[in-house]
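The structure appears below as structure tokens.
All protein chains but one are shown at their positions in the complex.
The first chain written gets the first letter, and so on, giving A and B; residue counts start at 1 in each chain.
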Amino acid sequence: MRFSALRVLREGLTGNKGWTPHWRDPQPKAEYDAIIIGGGGHGLSTAYYLAKEHGLTNVAVLEKGYIGGGNVGRNTTIVRANYGLPGNSEFYSHSLKLWEGLEEDLNYNVMHSQRGQLMLCHSDGQRDAFARRGNQMIAQGDDAELLDREGVRRLVPYLDFDNTRFPIYGGLMHARGGTARHDAVAWGYARGADQRGVDLIQQCEVTGIDIENGVVKGVQTTRGAIRAKKVGVVVAGRSSQVAAMAGMRLPIESHVLQAFVTEGLKPVIDHVISFGMGHFYISQSDKGGLVFGGDLDFYSSYASRGNLPMAEHVMEAGMTLMPMIGKAKVLRSWGGIMDMTPDGSPIIDKTETEGLFLNCGWCYGGFKAVPGSGNSFAHLMATGNHHAPAAKYRLDRFRTGVDLMDEEATGSQHNLH
Amino acid sequence: MRVAGKGLVNRDKSVTFRFDGVSYTGFEGDTVASALLANGITLMGRSFKYHRPRGVLTAGSEEPNAMVTVGEGAGAEPNVRATVQEIYEGLMVRSQNAWPSLDFDVMAVNDLAAPFLGAGFYYKTFMWPKRFWEAIYEPVIRKAAGLGALSGKHNEDTYEKAFAFCDLLVIGAGPAGLMAALAAGRAGVDVILCDEDMQVGGRLLAESGAVGHLSGADWAASVMAELEAMANVRVMTRTTVTGAYDGGTFGALERVNQHTGKRGGGAPLECFWRIAAKRSVLAAGALERPIAFQNNDRPGVMTAGAVRAYLNRWGVSPGEKVTVFGNNDDAHRTALDLAAAGVHVAALIDSRQGITVEAASFPVIVGAQVCNAAGRKALESVTVRTSAGEQSIQTDCLAVSGGWNPTVHLTCHMNGRPTWREDIQAFVPTAGSIPDMAVAGACDGVFSTLGCLKDGLRAGQEAAEALGKRVVAVDLPVADDAAYALEPLWAVAGKGRAWLDFQNDVSVKDIKQAAVENFRSVEHMKRYTTQGMATDQGKNSNVMALAVLADATGRGIPETGTTTFRPPYGPVAIAAMGAGAQGHGFAPERFTTSHKRSVERGAPMIEAGLWYRPSYFPKAGETTWRQSCDREVGYVRKAVGVCDVSTLGKIDIQGPDAAELLDFVYTNLFSTLQVGRVRYGLMLREDGTVMDDGTCARLGETHYVMTTTTAAAGAVMRHLEFVTQCLHPEWQVAFTSVTEQWAQFAVAGPKARELLNGVLAQPVDGESFPFMGCGPVEVAGVQGRLFRISFSGEHAYEVAVPSRYGASLFDLLLEHAERMGGGAYGMEALNVLRIEKGFITHAEIDGRRTAFDIGAARMISAKKDCVGKTMAARAGLMDEMRPQMVGIKPVDAAAVLSAGAHLYECGAAQVNGNGLGHVTSVGYSPDLGLQIGIAFVARGAARHGDVVRFVDAVRGLETDVEVCAPVFVDPEGGRVRG
Partner (left out) sequence: MRIDCPLCGARDRREFYYQGAAVALNRPAPDAGVEAWDDYVHLRDNPAGETRDLWHHEAGCGAWLVVTRDTVSHAVSRVELATDVKGAMA
């Protein structure tokens, strides 16, 4: 079914009786050309691009819970391409371009809103670091504008410019940055993949990966064995466990990242804003809730829930930066499980097992990567060649030290990225 | 309207407040909701999506409809529940999400378009044309969405945070909670009892039944009196426990002054508590759920328990002719209490067959369902359907009960899932969901008063026993012990829209449509329809919606499952959880001993980590910072400058294995350092990148003082602790941070020795203090330390004295320096001086640099192991194409340089992948008369003399620069040794 304003109108006039399922609930087949383990944003987009761009439609996505139930349904919805290091630059730039055509491509309104993302700086050194980053963004063909304090004030006059611990020196504005409706991204890709013949199989947990003589043969699941020529592992938050099924030990430590949303409020924050001195970022959803987050809780965790110290710290950052949000009330907090790597950048690569591919380590930057990650991973799975925008996301870079992409420059301690 | 002789409000004390500009009177003890109802006001809000008129639904914090804005200006607080906000003299309350008025809201036109605005409609449209989303559709949607508005002004109110500790936290002070606290309190347990209401009692305040020989409210008051008299019990009313966290930690929000409106004077409006408890008892009660039927959202339709609460607690009848509709016995109490109070009961409608109500003075219709309600802004009538057909009943208030849901929320905050109980058609907590938490009373599915008292007593005694206290007998009072019987009824069949989530306007049809579109998982349904995502987080509607979804998908309710319960239980202001941070409270402030002197001299103080340091010291006639900076650079190059360097980390290291520790954490050797000498050291992280640099002085055979950069002081200290505890606990070495204990000043310039000899007891010379020498000195009668080290390339020293003498020494040094044609210099000059010499800061060693990159590969001693040595040898970290540190100077001497610029080959496309490196530091060298910089350039060490293109696109700067050695002044290094 094609969605349009006309369709909504017609259904409305006829009692909304004609709507059909967004996707089917097929039984797993005995064999597929490719299996994607993980029905999150990245897995669904991988399946979509396998079908759309590589003609690979005999594909199944295996999801142990419900599709879109992982981090794609549990984040702060920020979409941006403002990375500072080669490797990340070209990838996120590619991803943002896919975002910009996503609604037309998927025939699904993911509410991608390019409202602008503003990163604030609070010292000369930070401003210079932003200049370096902005220059990298421009070199990549993306947009960046370095604002001074008055420039920031004109844009967001409600920040505290006069009485704050870390005064605002300026900011880096990324006009094409913004937000999207997170769930809709998963649903849009799921619907698109389903329409192209991909089987989305929910409530199907992978319990083993079948490997013979170094070649992948299929997977064991709670719904029986399924054979496959190729298997892609895209299971943020459980990467270490699934990789262990193939005998791999990953450079990943899992951490919890909390996020928060307030009650609905009339429009008051029109951009995505991030504080430079206390890891705090905020935007306002179309429903009116202030959506914000901060740093990891900093201890390894699979609990998808956090604790008070970081929750309070995040709100303290909010209060020193923009004390006008004080009377907004937090309605809900949640936690996602992040694959933290030793350089804070992701992994899209083959493995030593033929036919087994790995997509993991998105730390807490995975949401904006959804289109690019699926696109590049599908390319790798279908052709066996690394896709240019993601060519540096190699698994062995830690061992060799080649092309490390340590944006935070905090080194090999996983939780510091 | 008020009902004579009923209620607990203080009728001797009337209180005046305003709602939407109109003045109303209530009594002390009233909430906004009860006072408005007493004044005959039933329309209190508009719904989120369709702007349907809504009245109050509940009498508690779960209220979804009656959301108001309290206060004016910066103090205005949106989205306050009228059912929680107590009235006080002068209280100003406004309705919200309605324009131009609550009574006439133009956005109500949305309701007419409802057929086109069903579940998920926005995912299917607004896609064309592409650029219309940001330009048109989204702004319109955003403007229509949201409930109340923030003032946009900086917060002016005081909020606080606090810690509390106890052996037993009892959550909820209804019959179960009170008994638990009483039993534990009498046994001597250290108890905190929290309740979100203004007074203890819970449902006892809303019910007419007796406890022992007292009314429920009086019994609660008597227990409260006993608890308050116990030194080991703390009762916190108006305190909502918002979340259960690890290790027995709970969050709680106390509304300290929200009920008085008192501002200022140091009293906080709210306080956010972190309570650490060894054990807890959850006695949070239960929440009543409505029943879905067509137009069940009309103002005047309320939960049956709320109607009873308004009557018994506030002495208010929400209507003149009240109809009661339920599927359980509990609803009957509402009709009986109303009738007993003299309120006209139009009918009691019970969906069950064969039910009789004793002593009913009103019509009882059994086996019947209310299937529609009429009256747009106020309920006028309901339609009742029986097997005999439909009839209309004139009524202005419908009290509805679909049964009770135990308040399981906190038990699910640590990923617990509740358990479905068929007999009460509700979810109850799963035992063990929160470590060391017991559940008692209605929140465990025990619904009679006596049952709650008993259960609370048990929980309190068990907790006391578990905490090692001797259990003390507590008499159980006589109370109602009626059984709770119901037959499930979630949604009445029929046409039209039957509402589930009132605030978000989610109807039964929406849930069914979601199921048809295969949003069958409960999480999918929620996210697709927004069911349960309103400010009540589904407290009133989620179980109904689950039941509808279960029905639509042919599953049972337990298989359908619930969505996830997340903290906070009730909304918490960001200002409360973020209390203390506004303004300067976000991080500690560290001040040097010369801070005040620097400020007095007019120096702008800038943040350096947590420290403040002077940027420059302006002199009369100087109009730009550059003028000051150039002058201060001149002090050091030509005479003598003084700079406070106390912020650098200083770590005192002593013990027989001190040298071994230093050899292990520094790349170079320190065991070979002679006593009385200083050496520059480089430290790596274990991954081979540079962590920090600094000097380390050997004061004695087993005594060193290490300095770190200001930024890395904490990390280095932690690192030393790690090495000595986790890798080499066998080493005999101890260390401590002495950063705060010593004030240290750089004295730099050709006249540095002359200056020092004017203040030291014993003059120094090239022999007693050669370059990189150190030792004790007496300065102005104080025992201090002198280090001949230089960060400027000039003949320089750092002199340290105990901090209490820091300010005096600063004065003394400046007095001498100024007499000698020198003076104080700040961070700007310090930066220029070190760039001129190619000395690095964290601008260069930014966390990605190796010793190889900064030209210090030879500093990694081949003679020993050290942290980071092995990983630094990885091929990727030794690649000659890596950017290496160089100096740069513009080909055009007048060109402006900037840090953060990228470098390209001249003529090459300036695109990602072509970059040679970037500029890390830039300064104007007065000596050279041009801007110079430090940069990292691929194969830089081999490219001195090459011209490359400098591009700072974000600043609009582009010019040719020459790559050179990163030393611009005195490359031979003669001055420093002179």
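Please note the rule applied: a residue touches a chain if its C-beta (ideal position, glycine included) is under 8 Å from a C-beta of that chain, and two chains touch if they have at least 3 such contacts.
What you see is a predicted model; the values in this text were computed from it and never measured.
Asker: For the chain that's been dropped from view, list the shown partners it touches.
Answerer: Within the full complex, the chain left out of view touches A, B.
Asker: If I consider the whole complex, including the chain that's not displayed, which of B:A359, B:A483, B:C726 or B:A894 touches that chain?
Answerer: Of the candidates B:A359, B:A483, B:C726 or B:A894, B:C726 is in touch with the missing chain.
Asker: Of A:E253, A:D270 or A:E354, which one is in contact with the hidden chain?
Answerer: A:E253
Asker: Which residue from B:S61, B:T249 or B:S861 sits in contact with the chain not drawn here?
Answerer: Checking each option in B:S61, B:T249 or B:S861, the one touching the absent chain turns out to be B:T249.
Asker: Which positions on chain A touch the chain that was left off?
Answerer: Residues touching the hidden chain, for chain A, are 238, 240-241, 249-254, 298-303, 307, 309, 342, 398-399, 412-415.
Asker: Tell me which stretches of chain B touch the chain missing from the display.
Answerer: Looking at chain B, the ones touching the missing chain are residues 163, 245-249, 274, 276, 414-415, 435, 686-687, 714, 718, 721-722, 725-727, 729-730, 865, 869-871, 874.
In this section, only the chains that are shown with their structure count from here on.
Asker: Could you please state the distance in Å, as a whole number, between where the Cα atoms of chain A are centred and where those of chain B are centred?
Answerer: From the centre of chain A to the centre of chain B is 22 Å.
Asker: Spell out the part of chain B that touches chain A in their complex, as residue ranges.
Answerer: 48, 76-79, 115-116, 118, 121-128, 130, 133-134, 138-139, 141-143, 145-155, 157, 159, 161, 243, 245-246, 249, 251, 272, 274, 413-415, 509, 513, 516-519, 521, 523-524, 527-528, 530, 533-535, 537, 564, 566-568, 571-575, 577-587, 589, 606-607, 685-689, 691, 842-843, 846-848, 871, 874-877, 879, 898-902, 910-915, 918, 920, 951-955
Asker: Can you list the residues on chain A that touch chain B in the complex?
Answerer: 3-5, 7-9, 12-13, 15-16, 19-25, 65-66, 68-69, 73, 86, 89-90, 103-104, 107-115, 122-125, 127-136, 138-141, 144-146, 158, 160, 163-167, 172, 181, 183-184, 187-188, 202, 262-268, 277-278, 284, 286-288, 303-305, 307-308, 311-312, 314-320, 323-334, 342, 397, 399-404, 406, 408-412
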